[in-house]
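Report on the structure given below.
Left out: one protein chain. Kept in place: all the others.
Order as written gives the chain letters A and B; numbering starts at 1 within each chain.
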Amino acid sequence: MEPAEAEFLAEKELVTIVPNFSLDRIHLIGGDLGPFNPGLPVEVPVWLAINLKQRQKCRLIPPEWMDVEKLEEIRDQERKEDTFTPMPSPYYMELTKLLLNYASDNIPKADEIRTLVKDTWDTRIAKLRLSADSFVKQQEAHAKLDNLTLMEINTIGTFLTQALDHMYKLRTNLQPGESAHSQDF
Amino acid sequence: MSEAYFPVGPGLGPEENFLSLDDILMSQEKLPGRAESALPRLAFALGQGAGADSGDSIPEGSKLEIPLWLAKGLHDSKRRIISMELPKIYKEAWRTVFSADANVVDLHKMGPYYYGFGSQLLNFDNPENPEIAQTILQTFINRFRRIMDSSQNAYNEDTSALVARLDELERALFRAGQKGLNDFQCWEKGQASQITASSLVQNYGKRKFTDMDG
């Protein structure tokens, strides 16, 4: 999967906006949206929030976790624990990028938030590599990927599955026999 | 990199992939052997050059160098007409080097199909087979970390020094790691949604100009 596809999925997450226009409920394949009333907060998918924001039709209310104090706590926790801690959103990375890019004027301390999320990400990626290596070293058969997000798995996914595939085949070398007499010329 | 071209990958392990270009080139690599009986009319065919008095025949006990595909085809565990030996990198002395520190070995120079070729050597009923198989696997495991880290860290830099000592399988793995990294960085910079020209097309564009120059 490509990062653009992970981001596409993230755009279905809901965020709260405060519209400055009024519109009746609209019915779409993906579900109903609205109704929209000026000054009245309403939950919409991120793709719509960004679209409205770009056209200056709304103000965005950042998700609760997109807050310096909360993110500091998350970062510290992540650094303290050996395992992956649960993230506030399965799309924390994508949402941070999208919302900070399109609505940074509605998000207090945007730059600090960007840095905190990036620090957390870096810590998690370092852990991911460490655990991938120990997984390979100990020749484990399965691994728990609890609390890892799609984007994180994505950056190393192809590499890791290919490597594990190679390792599996090199391990079948250890059991001679059955298939040994192949006829490839 | 082209996004729609997916070549047939190498088989690795006991089976080759019949249609894999990588496996064909891998099985083109030579290994040492010996004629256990006289082989009439084969000296020229095997590129041994005719001996002074033996005509086109290979005398018993002659040393041979033949490609893996041929060694596999001629191998017969019941009637041993030629016997195959291990290339030195799979022998005990080198296995010791690998177990001491697999990362120091230049697998490109010694291979370049260390894993694939080594796996295929197990076809020849060598008594050392279990140790060879174990060494190959352990080498991969021990070199894994360095390949992962270098492929996931090297952004926007010349990677030729990083891959110089990797065997072909490791290089493909390195490329996969680089793609993961580059795709992510591209996304972070906000370029992931950009539609780009096909690399296939770009190649032809360049090609056309160089053709005109030449």
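Definition applied: contacts are C-beta pairs under 8 Å (C-beta built on N, C-alpha and C of every residue); 3 or more make two chains touch, one makes a residue touch a chain.
Convention: contacts and distances are computed from a predicted model.
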> One chain isn't displayed here; going by UniProt, is it "V-ATPase proteolipid subunit C-like domain-containing protein", "Gpi16 subunit, GPI transamidase component", "Large ribosomal subunit protein bL19m" or "DNA replication complex GINS protein PSF1"?
Replying inline: "DNA replication complex GINS protein PSF1"
>> Can you say which of B:Asn103, B:Asn153 or B:Gln191 touches the chain missing from this structure?
In response: B:Gln191
> With respect to the chain omitted from the figure, which of B:Leu12, B:Leu39 or B:Leu166 is a touching residue?
Replying inline: B:Leu39
> Of the residues in chain A, which ones touch the absent chain?
Replying inline: 2, 4-5, 7-8, 184-185
> Which parts of chain B are in contact with the chain that was left out?
Replying inline: 1-8, 18-22, 24-25, 28, 39-42, 45-47, 67, 69-70, 73-74, 81, 190-205, 207-208
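What we mean here is this: only the chains that are shown with their structure count from here on.
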>> List the residues on chain B that touch chain A in their complex, please.
In response: 11-16, 18, 23, 27, 69-70, 72-73, 115, 119, 122-123, 129-130, 133-134, 136-137, 140-141, 144-145, 147-149, 151-152, 169, 172-173, 176-177, 179-181, 183-184, 186-188, 190, 192-193
> If you look only at chain A, which of its residues touch chain B in the complex?
Replying inline: 2-4, 7, 97, 101, 129, 132-133, 136-137, 139, 151, 154-159, 162-163, 166-167, 169-174, 176, 179-182, 184-185
